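For this depiction, one protein chain was excluded, whereas all remaining protein chains were kept in their positions.
Chain nomenclature is as follows: A, B and C, assigned in order of appearance, with residue numbering initiated at 1 for each chain independently.
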Amino acid sequence: MPARIAVNGFGTIGKRVARAVKLQDDMELVGVTKTRPTYEASIANREGMPLYTLDEKQMKVMEEQGFRVEGVLQDLLTKVDLVVDCSPNGVGEENKKLYEEAGVKAIFQGGEEHGIAGLSFNAFSSYDLAQGRKWARVVSCNTTGLIRTLYPLDRMFKVEEAFAAIVRRGADPAEAKGSALNAVEPSLHLPTHHGTDVRTVLPGLNISTMAVKVPTTNMHVHCIHAKLRKKGVKTSDVLSLWDQMPRIRFVSGKHGIRTSGQIMEIARDLGRHSGDFAETIVWEDGTHIDGESLYYYQAVHQESDVIPENIDCIRSMMEMEKDASRSIRKTDRSLGIGK
Amino acid sequence: MPARIAVNGFGTIGKRVARAVKLQDDMELVGVTKTRPTYEASIANREGMPLYTLDEKQMKVMEEQGFRVEGVLQDLLTKVDLVVDCSPNGVGEENKKLYEEAGVKAIFQGGEEHGIAGLSFNAFSSYDLAQGRKWARVVSCNTTGLIRTLYPLDRMFKVEEAFAAIVRRGADPAEAKGSALNAVEPSLHLPTHHGTDVRTVLPGLNISTMAVKVPTTNMHVHCIHAKLRKKGVKTSDVLSLWDQMPRIRFVSGKHGIRTSGQIMEIARDLGRHSGDFAETIVWEDGTHIDGESLYYYQAVHQESDVIPENIDCIRSMMEMEKDASRSIRKTDRSLGIGK
Amino acid sequence: MPARIAVNGFGTIGKRVARAVKLQDDMELVGVTKTRPTYEASIANREGMPLYTLDEKQMKVMEEQGFRVEGVLQDLLTKVDLVVDCSPNGVGEENKKLYEEAGVKAIFQGGEEHGIAGLSFNAFSSYDLAQGRKWARVVSCNTTGLIRTLYPLDRMFKVEEAFAAIVRRGADPAEAKGSALNAVEPSLHLPTHHGTDVRTVLPGLNISTMAVKVPTTNMHVHCIHAKLRKKGVKTSDVLSLWDQMPRIRFVSGKHGIRTSGQIMEIARDLGRHSGDFAETIVWEDGTHIDGESLYYYQAVHQESDVIPENIDCIRSMMEMEKDASRSIRKTDRSLGIGK
Partner (left out) sequence: MPARIAVNGFGTIGKRVARAVKLQDDMELVGVTKTRPTYEASIANREGMPLYTLDEKQMKVMEEQGFRVEGVLQDLLTKVDLVVDCSPNGVGEENKKLYEEAGVKAIFQGGEEHGIAGLSFNAFSSYDLAQGRKWARVVSCNTTGLIRTLYPLDRMFKVEEAFAAIVRRGADPAEAKGSALNAVEPSLHLPTHHGTDVRTVLPGLNISTMAVKVPTTNMHVHCIHAKLRKKGVKTSDVLSLWDQMPRIRFVSGKHGIRTSGQIMEIARDLGRHSGDFAETIVWEDGTHIDGESLYYYQAVHQESDVIPENIDCIRSMMEMEKDASRSIRKTDRSLGIGK
């Protein structure tokens, strides 16, 4: 019997998780929630995803505007095994009570604190730890992107210390308000939370981060400086290591891919849904070792890189698959992720 | 037997035309050309489109870099009935000689002069005229967008006069160089060529245009002021008229779609390949009649709106379908275009 | 004795009006108001402008943070003849009561309704009407820009009808939040208020407008289509007319000035304070007559074009100068505006 899944919150992440769940042969999307009769609610209806609201009042408003609504969250929770909470940052704590009452498992997103779940999840490093758990938290897009490349580096070559400068996109493509136009805005609270957040997944990693926001809508770009404890590692060794990992993909300036915009164009050409790119993208010729210092640039698609992680997290929490690699492979195949 | 089609030039428009041809059950994509071993050449190989170069030298360079190349343009031309010329602006005239020698029909794009083909094409207005022709020219994205809404207006209500201010995107998403950052650049040569170009398709239409370039990558937005000769036309009459036309789609600020970025998000949500939107998008609540004056905003996706026009143009030139509406319907169904 | 002036509200417009008042030999800046201990409050202190708050509480907060504060608005109003209200849009109506109680004249800005003052002001057309008045409203930057070129056109050649598509800057340079990044946002309520607002100054002018917002921080750009009743007017006639007017300045693509960014560079090179450009800037080679139709592009610096208008308005309301031209000349000389 497939795992019965709800998605609570149907925005940028929620709609993608819902679509991904629908593509899994071992999961069933039982319903999604939306609070208002917006454009997004119409997507759920159009794509045949059973739509729920948070309360009766919202339901009435929705129905008056012609939306098909199946019921309220409370109803939905009685029908599922696990809920993926994709509600706005900070309301997860309140929601958790509802999930607890309903006796369903839940996955929270990176906008919530680590403490909400006690386990912060990345498929490479935390799959085994999530087996059978009641709560887990899939870390944010930037954190996920950093872990994807740093985890194998640390396993193979020991990372003495890492520093990342994170160049964040100012807003998502459909946001009505953007970041400051024609300006760069640093995250002044130092060091930024991104490094701390990596350590919720990889506690031993010595990493610090800084971040700036820039007026673009596509992809965060990371400038990473990592020191390797192992001596004599060559650039090609690092590239070979990453090449063996799923969810890391190379691009190269030599082949004309020099900007984050050109990376997104590859996703479009690959026919990926929504032009999404769930892999962490590393510039092959933007990776360089000088002595113990490794420098590399990577790009992370803020809307989609956590989606496969959510799917794997479900599979582990529901004890549907013991082996991380097999889950990752299954997820990636279903989503068209691959090299 | 399907029409045998070549696409000469495999860039932004060429790759889309090639993909669209592959989706037609009455056409066969025999090959595409590319001059250099770029990222785009690898798309052709990956998508199984037979790849040709312009000459032997290019072919050698390509093959040395590991590309599969089938031959040169001259070879390709011997195998096809019609070539869609998507080469860079201004080289069409030279190419025409080759097509003439090879005895193949050709479609040129809007970057070429009207004179190159003698017929400038839009599926609404020119389908019958293109039947069996040797040459035709599919007009540019802005011109196509203007014709889609103005042609039915003129037919039904007579357009006394039209004026459009065209707010052009500065560059395509993957371009390495953009327009001036943080600035608006008017097209100083007045009135701009867009109005003239509309008249290559609709000779009687009294239209003038101005244009500015702005630093965005998605969609041109048109501010249109049209005077209708017919008295008493209401806003709802105009919307009803457009609603009956294919390739016109409404959005509404009331449903939260207020920016061109949000329109593109709809295309992504619809799962359109590359996030493309081939329809002309009209703001339902940005359409207003005041006396004889009609005002409306529309948005045009510069990369894709001419693609279905190319397909219909092939069908008419190859005399595969006599009826415009049936061709349009067939094309749209194959490309997932619809309301 | 110089006119004693207060500026209520010390933001983008307020700080510029205050500086301009200080430069007049017939006016005295008695004080400015600020509600919070922000960066702008420190400008007032640094530039030696007596600083007031709206109430005692604010005053205390300011003083605790080390600002020099002279008193509250009520105190300030007892010391002045006229207050220029530069407070946020929509609070003018409340403020008007205070001004009335204090028996001071007031100028409101374009964010307020026409009705607040009964007279909407532009120095070209309304100087005489403002003589001795108690209330006036200086229209917004876009409206001011449109009137500057349309008023002389209408006087000399009679404007049968005008249409303007307004390409608005998304945010001011120092705003922390911008408009949608990488998107164009139309003003859906049609026709937009800009045309209506022009008619508060030029009641007989038949003008309609549309507007879009784009992600830039410098200058609105107008695409204007005007029909002239007078026959046989040539492009050179129009340019000659404008050339005689103050506060209209030409640029030319032929001299390399093709974008709004390059126009702002001229202001910087001229050494204008803040790189401001108070003139309406017309592209000489972006002006073109075709029959009765005049087409032209102009650019308006949203932060500064209303500043000289405020100064002239003060002078007329205070009956310090009967002749509009002489006031305009005096104002422009003081602000370094000229050809």
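FYI, a contact is a pair of C-beta atoms (placed from the backbone, for glycine too) under 8 Å apart; a residue touches a chain by one contact, two chains touch by 3 or more.
Not measured: the values here are computed from a predicted model.
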| item | value |
| --- | --- |
| Hidden partner chain, touching residue among A:58, A:122, A:260 or A:274 | A:260 |
| Identified contact with the non-displayed chain, of A:7, A:183 or A:248 | A:183 |
| Residue among B:31, B:215, B:275 or B:308 touching the omitted chain | B:215 |
| Contact footprint on chain A, counting only the chain that is left out | 163, 165, 167, 180-186, 188, 190-191, 208, 210-212, 214-219, 221, 223, 225, 253, 258-262, 283, 285-288, 290, 293, 295-297, 299 |
| Where the missing chain touches chain B, by residue | 170-171, 173, 175-183, 185, 215-217 |
| Interface with the undisplayed chain - residues on chain C | 15, 38-39, 42-43, 173-176, 181-182, 217-218, 255-259, 261-262, 264-266, 268-269, 271, 273-275 |
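Assume only the chains that are shown with their structure count from here on.
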| item | value |
| --- | --- |
| Chain whose mean Cα position lies farthest from chain C | A |
| For chain B paired with chain C, centre-to-centre distance based on mean C-alpha positions, whole Å | 42 |
| Gap in Å, rounded to a whole number, between the CA centres of chain C and chain A | 47 |
| Approximate Å spacing (C-alpha centroids) for the pair chain A, chain B | 36 |
| Multi-partner residues of chain B (at least 2 other chains) | 181-182, 217-218, 258-259, 261-262 |
